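The other protein chains are all here in position, but one chain of the complex has been omitted.
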Amino acid sequence: MMSPRVNSVVFHTVLTVASLFFVLPLVWMVVSSFKTKREIFDSPFSLPTTLDFSVWTSAWERGDLGVYVVNSLITTTASVAGILVFGLLAAYAFSRFRFRFSKWLLLPFALGLLLPVQSYLTAQSRLFDAFYILDTRWALILPYVGLGLSLAVFLLKGYLDSLPHELFEAARIDGAGDFRMLVQIVFPLMRPGLATVATFSILSCWNEFLLAMLYIQDDGLRTIPIGLLAFTGKYSTDYPTLFAALSIITIPMIGIYVIFHRQVINGITEGSVH
Amino acid sequence: MAQLTIRKRLVAAAAIGVTMALAVSGCAPSSNADVVIRIAMGSSGDAVDSKFDELKQIYEAKYPDREVEIIIQEDDVYQTTGLPTLLSSREAPDAYFEWSGPRMRSHVADGNGADVSEYLSGDAFAGRFDEGAFTGMDVDGSGTYMVPWTGDVTDVVWYNKTIFDDLGLEVPTTWDEFMDVCDAIKESGVTPIVEGNKDQWTVGNWASHIVSRVIGEESYAQTMVGDAPMNSPEMVDALGYIAQLAKEGYINDSVNALADDEANTQFFLGKAAMIVIGSWLMADAETDGDGLDFDYFNTPALDGVGDQESVLGISTGFMVNEKSEHIQETIDFLALVASAEGTKLWAEAGLAPMTVDPFAGVDADERTVSLATLMSTAPTVVAPADSGYDIEVAAAFYDAVANVIGGGDVQDALDTAEKRVEEIR
Partner (left out) sequence: MKPDRSWTPYLFVAPAFLAFAFVVLIPALLNTGLSFMDWSGTNDMIFVGFDNFTRAFRDDIYLTAYRNTFGYIAWTLVLEVFVGLVLAGLVTVKGRKTGFYRIAFFVPIMLPMVVVAVLWSFVYSDDIGLINTALRGIGLGDLALVWLGNPATALIAVSVVSGWIYAGFYMAIFYAALQRIPANLIEAATLDGASQWRIFFFIKVPMIRPIIEIAVLLCVTGAFQSFDLFYVMTNGGPDHATEIVTTYLVEVVFRFQNLGYGAALATIMTIVVVALGLVFTRIRSRSGGIDIEY
């Protein structure tokens, strides 16, 4: 067995190299945004000559990035709120009540976990079209809520199932009605579960691409992923501006992640394993 | 405990309320004007897009109670999923950009295109167009379904004059001369031709032109709607020219990975001597030209039965949505697009408008003017496969072309294409 000292150096070197693989492309992107187009073309690895942030401000303005951020905020907030509220209500009912058809009503949600959205995308778009929902915020909020509910219902039901029987018996004896039990007892206890679902849902909605691309044509309603795509289409060879825009969007996200990494990682892994 | 509950309920209610308010705010925005018309198009680059903003200002100044909403999408998206979605949405555009030919006709068939021939012969457009401008804008020989806008030459060979001069090269007039030119450039260590075929239409369009030159325009038209086989011996001959480029190494290795605008950039940065792309390169040159000294020549003469002087091109225009509730206001806007004032904007942006005397009073680049002349005086104008004919057949053809330019076997590629076309028939 190697001596612990050598072991340690080797160990950390290996892991550092591995980390670099994951982090380097992002660093390159940010660094390159400060170079000129020719510099990027002729010497991709060189460091920039100046730290000119004007490219960043011009990217923000020309690309109207603010609009995309606002849209993503509105869509994500509304969708996640819907998922949490509807999901908790339904999970509560499925978990704590015995009622006819409960198994039949629960089954579709299981199917929703398995099915890729492309399975029913065509029909869904026609349906939205018939209801004149296309090219409005509802065209995204409704699907995001619907799609997010499958996971939410099962996750929350799992948490609820583990709550002790006696808790509810006691409350019932105290004369609590169904709704009061939900608000006074369940809701406070579900905070970790709701946080998990929220984390997972926020990430999915924020980065959702396919539906946002197909259902929204109005540039004023575009969310970040599609706004960025439009931006890359328009400025695809203006490399500095392009990298600047990507950096502007990415850095805050990474910042939030680094600060809240524990919650984020827990939220996402819990969400997938159940 | 009771307090907490009530507060919690209030918070929940507030959250839901705010959410609903926000969501509702996403519904149809209100505007101050009495009439709002919506004009949709794909992006033709910053230079052109900003001209539409200018035109919008002019229109709104002229008609104070009207508002124009210009919808510009990324052009690949517009062409494929964007426009169909827009047309079937609740606020479909009142007018929208289209290429003449089958695409236009399918919109008419869907009830989204109005016959504007009456307006065109009226006061609004008096004296702006020659009869010839409306070719290809009819359905079954009658009516006119778009207001013409620009005439795009879809493919010419642009070349770097400095490189040519340095190597003592002359503009080739036959394909053999063209191959010699490529060889000389390759020997000198420069990439002869750069193409960005990631979306398949750049080389695909050129191949359309070559095919029509080799097998004749009639046969070409038949093949592109699926009435003649893709893998006929003549087709194999025609694609042989494309295969030659790949085999001799006259085209960039990254041809199928590079996007069209990346290829433009490489040409402007002098990384390649030639690029085969359309007249809109001039609009790009405005912003990206980098001072390159360049000019163009039409695809050289091939050994074939088609017109060897033919030009690959297509006219574009704006269609008026038959379902629009503001047809007159829309016509007024399009009249502005076609007016002398509007024409000047397009010419300044590097486009070739189809109106009479398009470059009057504009210091237009002589290349843009000569391209416009090339198009209007061409003995034959051929439309590219994906704009002029059946899109699924064109997709199969373009697949085959991409395969061949990537070094694949011509017969195999065309056989595969023919198999797919059989399914489509």
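Points worth noting:
Chains: A and B, in written order; residue numbering restarts at 1 for each.
Assume a residue touches a chain if its C-beta (ideal position, glycine included) is under 8 Å from a C-beta of that chain, and two chains touch if they have at least 3 such contacts.
For clarity, every value in this text was computed on a predicted model and none was experimentally measured.
Within the whole complex, touches from the chain that is not shown fall on A, B. If you put the hidden chain back, the residue from A:76, A:124 or A:196 that touches it is A:124.
Touch with the chain omitted from the figure is made, among B:50, B:80 or B:411, by B:80.
Among B:215, B:255 or B:281, the one in contact with the hidden chain is B:255.
The hidden chain makes contact, of the residues A:76, A:136, A:150 or A:217, with A:150. On the side of subunit A, the interface with the absent chain consists of residues 1, 8, 11, 14-16, 18-19, 21-23, 25-26, 28-29, 40-41, 44-45, 82, 85-87, 89-90, 92-94, 96-99, 102, 105, 108-109, 111-112, 114-127, 142-143, 145-147, 149-150, 153, 168, 172, 177-179, 182, 203, 206-207, 209-210, 214, 224-226, 228-229, 232, 239, 242, 246, 249-250, 253-254, 257-258, 261, 264-266, 268-269, 272-273, using the contact rule stated above. Take subunit B: the residues that touch the chain left off the picture are 80-81, 84-85, 88, 109-111, 198-200, 253-258, 262, 266, 271, 391-392, 395, 399, 402-403, 406, 408, 416, 419-420, 423.
The criterion applied here is as follows: only the chains that are shown with their structure count from here on.
Chain centres here are Cα means. That of subunit A falls 36 Å from that of subunit B.
Every residue of subunit A that touches subunit B in the complex is listed here, in rising order: 37-38, 41, 74, 77-78, 81-82, 85, 129, 132, 134-138, 141, 180, 183-184, 187, 213-215, 217-221, 229-230, 233-234, 236-237. Listed in rising order, the residues of subunit B touching subunit A in the complex are 1, 4-5, 8-9, 12, 15-16, 19, 22-23, 25-29, 43, 46, 71-77, 81-82, 85-86, 88-91, 259, 261-262, 264-265, 269, 288.
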